[in-house]
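Note that one protein chain is taken out, while the other chains of the complex remain in position.
Labels A and B are assigned to the chains in the order they are written; within every chain, residues are numbered from 1.
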Amino acid sequence: MIDPTPSQAPEIIEAAAVPQPQADYDVTREVGYYQLVWRRLRRHRMAMISAGVLVFLTLASFIVPSILATLAPNVYSDTPDLLNRFGAPSWPHIMGTDELGRDIFRRILQGGQISLMVGLFGMMVTVLLGGTIGAVAGYFGSIVDNILMRITDAMLTIPQIFLLILIATAFGGSVSPTVMVLAIGLTLWPYPARIIRSVVLSIKEKEFVEAARAVGSGNSKIILRHVIPNALGPILVAATLYVGAAILTESAVSYLNLGIGPPLASWGSMLFRAQEFIWEAGYYALFPGLMILITVLCINFMGDGLRDAFDPRSFDR
Amino acid sequence: MTGNLRSLRLLSLGGVAGVLLAACAGGTTTTTSGSPKSGGSVTVASWQEPDTLLAAGVTDSMTHAYADVGPAMEGLLRAKAVVDVPKNPKISDYWEPQLATNVPTVENGDVKVNGTTMDVTWKLRHGVKWHDGMPFTSKDVKSTFDFWWVKYKDKNPTPVISTSGWDQVSGVDTPDDFTAVVHWKSIFGPYIAFGAGPYGILPDHLLQQVWAKSGDITKEKLSIAIPGGFNGTDTWDKWMVGTGPFMFKEWVTGDHLTLVKNPHWWGSHQPYLDTITVKFEPDTNTQLADLRTNTIDMGLDFRAALLSPLSHLDAVTTTILPDSGAEKIDLNLHNAFLQDKAVRQAILMGIDRQKIVDTLLESKTTVPPDSWLCLGTGGWCQDPSATHTKFDPAAAQTLLTNAGYKVDKDKCGGMRSSPAGAPTNGKCLEVKLVTTSGNALREQQEVVIASDLKLIGVKVTQPFNNPRAGKLFGSYSNGGTLYTHVFDMAMYTNTYSGPAEPDAFYAGYVSSQIPSDANQGQGQNDTFTNDARVDAAFNKGRVAVAQADRKQAYVDAQKALADIIPEIPLYQQLTVIAYNKKLQGFKGNDFFWMNNAEDWYVSS
Partner (left out) sequence: MTKYILRRVLQAIPVLFVISLILFTITQVLPDKPWALLLHNPRLTLADRARILHYYGFDQPFWLQYFLYMKHLLSLPPDLGTSYFSHQTTLSLIRERLPNTLVLMGSFYIVTLALSIPIGIIAAVKQYSKFDNLVTTGAFVGISLPNFWFGLMLIILFAVIPYEHLGFKIFPTGGMWDPGHVGDPLNLLWHLVLPAIVLSVQSIAQYSRFMRSSMLDVLNQDYIRTARAKGLAEGRVVLRHALRNSLLPLITLMGIEIPQLFVGALITEQVFAWPGMGRLFWDAAQKTDIQVLVGVLVLLSVLVVFGNLIADVAYGWADPRIQYR
């Protein structure tokens, strides 16, 4: 599993930065912060390639299955075709057919819808939940901070997938994508909570926040107007990584037979099923695994690029 | 983990607690070449590790557990291997004597009916010793029956899976060391299985030790010394002392269980093998790989999906045992749509069951008649004029149209809408289907059935939202899916708890067994089957001992059930066992997979 703790992921990502020694910003022209970030991001070749791949994968997952079903309904449909089970990859089934004779290529793309959605929404729940808790803890400090951080520490101590299994188990059967998203959010939130708390702590002491307070701005206004925009960089970087973490987590839980049930499929649950048929159709297990690998890899490269782009140290160069 | 959770198939159903056995139409192949050799060891893989060795009907009811303890634990009778059951068998032909010397029947005078009660006399084998050296006597028989019922009634501190049937025993007399007479309060047709099968008889001297303490055999630790086998102190579920050809040596949880040869076994020849190791491999794919690479010699209970890869293995013999039960879909008769018989019949006609058998099950089994009450070892009571409804989507469509269910493009997206008026009042015809989650074969069947039913205009809700086996089969008091009736259609396998005994389904069909608050949640009648003909037939089958009477009762039950259609039987369930060809002497048995381990040997 990818560990989304800031303790390692950023370390790798920082170290993995493609060296960019030349100064790229012209002191004579005024350039906005985000323009600068975007400029640096564009320079990160792997991040840009990855972004392209991800956009392509997303579009393909959400558009291609229905196009295929419209163009050639006899070849590509959700209806089982029991006389064509486990067909080896060939035209028109470029990835072969599955245990019910359905086209694996199309199933993979459909599975991508679930996996990508779970990744995206899982991240959102994680960041919203963790962000809120972290921001509240950091901003209010003292007892609130103490209590929230003890809970965060405790949650970080419990091995994450174990907790997720405990939660999934108590639902008594196959899990719907919504439950999966919530469960992922419930187990991943401590990671962003810690990051955001530390960001808030550092920003809180800055002059502009004190100035805002002096002018009489309320807590919520200060948080919304000043703290969040300034925390955006680290949050964005972490959020990107959590999409990958959520996809890997979902696939692991589905692989452990506690995940999303039929006829829906995520890449993880396809892998769980493909494992059953490794003898009839070894290729079947290959593709979902490859898809997870490629997607998460691209997301991690994106996170890397964003980190470099937001890293204030890299502006100095 | 490969899905095959079928062994959670409610062995507790009829209550014949500790037994098992053979099927009629045997697909068993036994290749024998050369004469048996002594020595050698065999490794058997099982995908399901038992939670306790007190398996057989005491605290657990898994078929795998029966297999694991089979070579060590014996009963008064044992289930015959499939190939040894004669043609046109009687109920007693499914059994052979083990610790008893003959099978008691009315004909041989060992079963005596006195008015409304009956006595069964068991004549016991001489010279049998428990693994720890104590002699086997009629005391053991008496204590076993005491343990189940007489001593505790229904307050046994040891969690007993089922006391049904045992509650008809009034006491056991032991006129001498080798005769035990069981007194029954009623005339009880299924008497034969009580005390039979693995764990059929428990050792009196150990039961006495437990009774001297709390009486809970899952809590009290005993010190056990099996010469050459297990030595130690632990609760009963961590070891076992039996009389069988193999003795328990060790159980490394999560990994394996070892049985060693019993040199003092009572049989006509010593067991040929030195050791049998049961290796727990949760994934049958791993088992298949290990079978290929000679790491294991036998794999128990393969999924039907593995039949084709198995057939490519030259060095492996595959045995397919038809079970005495069926994979089926229960229909909730209180569901607004399903309470209409036309809908149930249309569903029965609208599912291409033969295609499922021919593809997903590789044509290795058959589609049963409309009532599947007497399959496999139940062949003796099969209705000779049973109806077999064929796949006929056109007729199903006509049936639904005539019953007022019209195809509705606008409102129901091309599916059917129900006729106006109560109870469905024009709603779109849509039902939910559930099965045990994570079971690959069942989840395939689910998709296929939903797609078949769509073609006759019946919508099956998707995604399916399947519960896990534990939830599906959970008790009424615990909100189990089946017994609290919170399903429309539920797909799973049900099979006899003992060979040749349809009384196993008494609690599944009789109207008093519909679990509800009013009856304190008793019974397993999940479909709400409530029919006087069914009730009368099952009650008649239970209190008769003459086979002809019992057969007539169950034929009546089949006719009534085929008429009601509370279930859609899909196919006769099957058990697949595969083993290396160098292993000889294996004889299959659908309830009890390691039944004749003393005859197994390894050829060079």
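Just so it is clear, a residue touches a chain if its C-beta (ideal position, glycine included) is under 8 Å from a C-beta of that chain, and two chains touch if they have at least 3 such contacts.
Quick caveat, the model's predicted, so the values are computed rather than measured.
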{"item": "Candidate in contact with the missing chain, chosen from A:Ala252, A:Ala265 or A:Leu306", "value": "A:Ala252"}
{"item": "Selected residue (touches chain absent from view) among B:Glu107, B:Asp255 or B:Asp549", "value": "B:Asp255"}
{"item": "Which of B:Gln462, B:Gln524, B:Gln558 or B:Asn595 contacts the chain that the document leaves out", "value": "B:Gln524"}
{"item": "Omitted-chain contact residue, chosen from B:His64, B:Arg468, B:Arg542 or B:Lys587", "value": "B:Arg468"}
{"item": "Interface with the undisplayed chain - residues on subunit A", "value": "1-3, 5, 7-9, 11-12, 14-16, 19, 150-151, 153-163, 165-172, 244, 248, 251-252, 255-258, 268, 271, 275, 278, 282, 285-286, 288-289, 292-293, 296-297, 299-301, 304"}
{"item": "Chain not shown, touching residues in subunit B", "value": "1, 10, 12, 41, 43, 49, 51-52, 59-60, 159, 161-162, 164, 218-219, 235, 237, 252-256, 258, 275, 277, 279-283, 286, 289-290, 292-293, 295, 468, 470-471, 473-478, 480, 483, 517, 520-522, 524"}
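The rule we apply is simple: only the chains that are shown with their structure count from here on.
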{"item": "Centroid spacing, where centroids are CA-atom means, of subunit A and subunit B in whole angstrom", "value": "46"}
{"item": "Footprint of subunit A on subunit B - complex, ascending", "value": "1-3, 283, 285, 288, 303, 305-306, 308-309, 355-356, 359-360, 437-438, 440, 443-444, 446-448, 450-451, 462-468, 470-472"}
{"item": "Residues of subunit A defined as touching subunit B within the complex", "value": "78-80, 82-83, 85, 99-100, 172-174, 176, 257, 261-264, 272-273, 275-280"}
